Structure formats: C-alpha cells, structure tokens
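A selection of the complex's chains, in situ.
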Amino acid sequence: MDVTTLGEARFASPLRRSVSDRARLPVEIVRDPDAPRDGGIEFELAGPRARIFFDPAAARAGIVTCGGLCPGLNNVVRSIFLELHHSYGVREVLGFRDGYRGLDPARAREPVALAPDFVDDIHKEGGTVLGTSRGPVDTNIAVDELIRRKINMLFVVGGDGTQRGGNDLFQEARRRGYPLAVVGVPKTIDNDVAFVSRTFGFLTAVEEAAKVLHCAHTEAHSTPNGIALVKLMGRHAGFIAAGATIASQDVNFCLVPEIPFKLEGEGGFLAALKRRILTRGHALVVVAEGAGQDLFQADVGGRDASGNVKLGDIGLFLRERIASCFKADGIDAPIRYFDPSYIIRSVPADSEDAVLCDLYARNAVHAAMAGKTGLVIGCLHDHFVHVPIEMLARQKKCLDPDGPAWHAVLATTGQPPRFC
Amino acid sequence: MDVTTLGEARFASPLRRSVSDRARLPVEIVRDPDAPRDGGIEFELAGPRARIFFDPAAARAGIVTCGGLCPGLNNVVRSIFLELHHSYGVREVLGFRDGYRGLDPARAREPVALAPDFVDDIHKEGGTVLGTSRGPVDTNIAVDELIRRKINMLFVVGGDGTQRGGNDLFQEARRRGYPLAVVGVPKTIDNDVAFVSRTFGFLTAVEEAAKVLHCAHTEAHSTPNGIALVKLMGRHAGFIAAGATIASQDVNFCLVPEIPFKLEGEGGFLAALKRRILTRGHALVVVAEGAGQDLFQADVGGRDASGNVKLGDIGLFLRERIASCFKADGIDAPIRYFDPSYIIRSVPADSEDAVLCDLYARNAVHAAMAGKTGLVIGCLHDHFVHVPIEMLARQKKCLDPDGPAWHAVLATTGQPPRFC
C-alpha cells in the first residue's frame, strides 16, 4: 500500500542518512505452515529520503492538534518543529490554534509562529500549547486559508475523524492544483489504530491508570465488602483496561468492548462479583468505557462534536446495577466509583512516550519533505511506516480474545473467559 | 485543661527520657498589648512520663481505625504497636478489624494479634490493614468485649464522632470500675480539629490535590474557553482547597465553607467567572465540598453512617449552574469536572505525614501507659499535647478570612474577597 506523492523529488536532502523509497514492511510477518496467510499488505518504510520534494528554503509548514488531550501532544509539536527547523532548515512553521477551528479565519485565533524559544520546555507539560478543539472545519475555507498563508505541508495530530478531514484537505488542494502535503500523526490514547503497534500517550495512560487501580484496590481492601469500580478509557478497544490490569495484578474483573458480557444469571457478571465478595470480602472491577454497550437501549445514541457515537455511560450503569443487586440480597457492600479520564489525559508524556513522539514527529517531517501526502505515520514491528489514510478507516485494532494479552488478563484476574 | 488519669502511676518507666506531668502549653502564645486575650486554655504536654500506670508485662492493648481512609493510618497503627512492643515491652497488642464493628463480636472478624513481621511494611501502603467502617458500636457490647479480651488500653484512630464514641467506652468502663485508657489519634483529612495545628494525612492530601489541580489547569488551558472545576475535600473548613490553591498558583477561584458566596448578580461568582473566560479564555475553579451549602434547599439533609450531616453536592451543583449560565449567554465553554476524593484518600503518607504519624502514635502510647484517658493527642505550636475529648466537641478549626493563608489565596487567585 503505497502512499500518494505530490510529484518528483527534485531536491537533495540535507540529511546524512536516507531510507530507500522502495523498502517495504509486511503487516504479516509470522510464517506458519499450519495457518498460511496471504502475503498481504505491505507499507512503505518511513524515514528520510535521499531526494525531497520541497525546497526547504522556500517551504512553509503548519501544525494542528485536534480532539481530546493525550500525553505527548507538545512533544510531537516540538519535534516536528525542530526537525523542520534544524534538520531541514525550513524557516517558517505556523502552529494553528485550537484544532481545525484554527484553519477557519472567522473562528480562529491568530496562529503562532513557532520558534526554538517557544518550544523549548513545552514537552515538560501535558496538554497542547496550540490548543485543541473537537469538530471539523469547512474544507474549502480551510484550503483557502492554507493557500493564503502559503502552507505547503500540514501536520495533523489527531484521531480518525481528524485524519479523514486532513485527507479531504489534501484532495481539495490537489483539485485546485496546489501541492499540499498532509501528513498525520495518529493520536488516540486508546491505542486502537490498525497497523500501528503503539500510539503515543498510550503507555503513559496505562501507567496513570495503574496508579488509580492501586488507589481503588486500597479503598476496596480497607472496607468490609468493599467494591471499587474504575471506568477507564477505551471506546472500541480495551487496551488501556487490559494493560493497567496486567500491570496492577490487583484487578478481579476486567470488562472490555471486545468481549460482551451478561450481567444476570448464574454465569453473569453480577453473580461472579457476589461470589467474590462473599468469599474474599473485597473486589476491584475495571470497565472500559466502550464495554457492554449492548446492555443499553438502542436509543442512547447521538454523536459528539468529533462525530464519535455517544456511548452509554457503562460506569454509572454498572455502579447502579451492582448497588441494586447487593441491596436486593441484603449485603452491605460500599461501592467506590472512579472515573479518572481527565486526570490521565492531561499528564506529560512519560519517557517512553516522549521517545515515541519524537520518532513519530521526525518521520512525519521526512514524509512531508519528500512530498508524501494523505498518510499517517505508523509504528509496526519495531519500524515506522507510511499508512495511507484510507487504510485507517477500514478497520480498528482490537484485543485478540485468544492472544497473550487477554490470556494474561484472565490469568491475573482469575475471571472466567466469558460471563454468559 | 488536664485530662483524666486512671490512678496513681506506680511503675517506673523503662524509657530513658521523660516529660513532667506538670508542663503546660498555652493555646494563646502571642502577646499583643493592642489585643490582649485572656491567658486562656493550657494543655498538658505529651510525652513519656517518669512513672507509668500500667505494668508493661501485664498490659494488653487494642487498636481500632474508623471512618474514611486517610493517608497514614497504617503508619499510626505500626508505630503504636512498635512503641508498645519495643519501648515498653507490652506483649499483646490486638488490631480490631473494620472500625468499631470490630468491637462487636456479633459483627466482627477476629482481631489480628499484631507482631513485628505483620507491621513491617504496612506503612508503605495506603488504606488500613485493620480495615475500617463507618458508624458506632453499642457501648455496652464493646466494653463487654474489651473486658473479655482483657484490654487495658484502647487506641482509637478516627474523627470526631469516633473519639466521642471512645470517650463513651472509657466512661462506661469507669462506671464498671474497669481501668481502661482510651487514647485517640485524631484523624481528619480536612485538618479541621480545634487545638491541633496539623492532623496526619493533611499534607499528603494537599500534595495529591495539587497534582489534580495541575491536570485540571492543563485541561482548561488547552481548550478555548476551557473551564476546569475541581471538588476537593473539606466539609467544614477549606484547608485542603486553600493549601492546594496556594501550592498550585494556577487556580482562579477558590470557594470554601468559611466564606459564603453569591452565585448571581454583578458581584456574584458566575459573573466573575464569565469575565475571566471572556478576557483570559480559561479558568480553574476549586470548591471545597462543604462550600455554598446555603445555596441548597433546607431539606437536602439527613446524616450518613458516621453521623455526619449529608451535604448537598456543591460540585455537581456548580457544574450544572455554570453550564446553564454560559449556555444562556451563548458562550461555548467546555467544562471538565474533577472529583478526586478517593484517589487522594487512599495514597500512602508522604514523608512529612509519616513523621507526624510516628510522633502522634508514640505520644499516644506514652499517654496510655501513664494511665491518661479520654483524650486525643494534639499537635500545637511545634509541641504535642493532651487534649481532653470533650474539648474537641466545642469547636472546629476554620480558615481565618483575615489570616495569612486566606490572604495568600486571594493574592494567587486574584479573586475578590467576597462574591456578593
């Protein structure tokens, strides 16, 4: 799956090293005669190219951060700027403010002209110095603005919808004959991007989530029949819930979107929780926000400003159902409820995410300078690759119920493979 | 204000140092000719006595932890045990389980016989290894149980209600002619105990609260018109809210129980918040849980299992009022709400609280061994003292609206002295 290129790379790269434009990384790398798979998808390897499309002396770049907070946003902004500025010698880099809103002059604050002093310490803080917001921008207005500001490269840091929006910008620019490289850095704290082993911010989120689980365990453990219920991020995939559960080793039940569960009945979750309380006197329950959505009426629905389906609040729902279940049985079991989402999203990146952000950012710059467009940087099998944006839309990454991570969750919790 | 003593101290203390039984610490220590105050209350100095009431070889002690979690509970349990065991040579120390429930054989788990190995690492974890619960115990049942188990000294770690309950136990034992020393270590994360400069767990709570404020500031700051609203502990006094506000220096509004505030009108809180958002684009609001209770109908009421008046939830109330206020004015201002109570209560004590717990605990042991009863250990003007339990009931400690701490809050927030 090769990505679109704006045209012939006519300039020599100022960098010392380069990666061949013909190198490819296959998605499937295991060779198993008992389960042969088709050779399948391959991606271009990311990295600096020997020849580049844009003349660094003339090029102008823009950066925009969109959607909810995620640890590492400032690291990405900073390293994109520094790679453009120091490694390629690009003179002007604009930071558009407040997400895509920043591309609409009617709604925007003036963008900031990035400079070494401005970015010097920004990676030590969470959040994003550029500001962020949810929601799209009118494609025509945004392309007008990008052309008006002579932007040749736009770096888009954001989730699925944001990246699709970025693709629309590139397509519209192409329609107008304006060579605009749009390169995305995928941002999802949930780590659910297909073809991407690890998105930035995810490890930090697991670390912070595990701290909350420690607190929750303490609360449950210190009270007779104490139940601690922790809702963690994970709209479509339970990676944070599973990761924090394995790291913590204190969790008794872990509920994720990938694995539906029944509440009632002998094999249901509530009966299992009750057995645990009666025999062990405390329990720690983790639920990913996207778990158990089939338990809600069809009409919860609607979409938020980012276009995401609004989920039913499984945390509050479970708290209520657990409380009534124990009340009905006359068991005094105090429930402590934890919803740490904003406390987790807003911390600075830890060191491993800081390193990952740096590499994502620099590879995004290499791609844009080479005139690649309509792609996001992926990180797969210890390598960075170019993933065409349209590939992202095809599938989400999910926990494999038969894989080692979920096995580790079942092993540490002791919970049954299914509540049914 | 001297405390009750069970009788003549007939045994020599095994400790090398001692404090005179006649040393007193005045509550008022400032001498101000412009504002003369009556000499006022004095308390006995805490510390080991040269002669003690109980024969260490024959004495048996019990410890009980009650109410909500607070950083340092395990440190207190551990140091009480170690001071009894190593310094005095008391052979048997029982840890009653799950609060006062542990003194009622019909509802109790068997107490744990404390030993050096059991307590070795408990201070490194939050919560309480003994377990805790809310609510009283029948005084007669509990005294029966204490006598049955030959307990001579009961160490009660808990809040106001708990300490009054402890006083009842001592009074009932005295009625029966059974010499029972009941010594309390005051436990309130809110730091609102009269005659006590600092209760254990308070500094740790401020530290953890300040971290949450940092996250909240990041969320507010990263979004156009972002409002972060943080509810912190503080039923009757805003010490945690004020302390975290001064430490953070990022807070724009701090609302505490001691200082009533108006919501509506030109001088009200909502108008001030709106001005801030319109001029600065983000705001961080901290509210103590006991603030603004006059804004609720009289009938919120009721009491919880600990006998505390149930407060209206000022956090959710403010979130709702802020949201409708901005909505009415057509201002898009996303609100992030933080309620970190359980995350704060359950962490281990930081070093300063660890030191404080150790000193509270050892002074409690000295008091009990000397046959003092019906008291809690206080910490005042850099000294530890004996505070009769009945003194505690007389008043709560509150923020002084004219004192330096509140001045520092006003200075850092820039908020007006009153919203009215």
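Letters A and B name the chains as they come in the text, with residue numbers starting at 1 for each one.
We take it that a residue touches a chain if its C-beta (ideal position, glycine included) is under 8 Å from a C-beta of that chain, and two chains touch if they have at least 3 such contacts.
Keep in mind the model is a prediction, meaning the values are calculated, not measured.
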| item | value |
| --- | --- |
| Identical protein chains in the complete assembly, only 2 of which are shown | 4 |
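The working rule: only the chains that are shown with their structure count from here on.
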| item | value |
| --- | --- |
| Touching residues (chain side chain A, partner chain B) in the complex | 69, 98, 101, 109, 125-128, 131-133, 212, 214-216, 218-219, 221-224, 228, 336, 338-340, 342-343, 345-347 |
